[in-house]
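The complex is shown incomplete by one protein chain, all other protein chains being positioned as in the whole.
Then we have chain A:
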Amino acid sequence: MNTVRSLCLTPGSVMTSPLSVDMMDVKRFKEYISWLYYQYLLVTCSYVLEPWEQSIFNTVLLTVVAMVVYTAYVFIPIHIRLALEFFSSLCGGQHESTVAIIS
């Protein structure tokens, strides 16, 4: 089964020379990332699946997320520009027409 399960966070770090402090930070960062991956496994219940099933699930999920990101990248600027144009034409057009009627 997944070796990430046997992870335990080491509390606190001993003060040492600057080079090993960097290594400790990198190690802490890597531990944090693997703790995040563990949380993802628990929450989506992939923790109970066999490794090849986990790979399938991760692949499918990453594909879906990649497609969502790509669609957002391509379409959101266009949608925002069109929406701004629509609203500005609505408000701007209204101003002009009321001014015309009054004068």
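Quick note on the criterion: a residue touches a chain if its C-beta (ideal position, glycine included) is under 8 Å from a C-beta of that chain, and two chains touch if they have at least 3 such contacts; residues count from 1.
Here is the rule we go by: contacts and distances are computed from a predicted model.
Hidden chain, UniProt protein name from the list "serine C-palmitoyltransferase", "Trafficking protein particle complex subunit", "Calcineurin-like EF-hand protein 1" or "Proteasome subunit beta": "serine C-palmitoyltransferase". For the chain left out of this panel, the touching residue among A:Leu42, A:Leu62 or A:Leu84 is A:Leu42. The missing chain lies against chain A, touching residues 5-9, 35, 39, 41-50, 53, 57.
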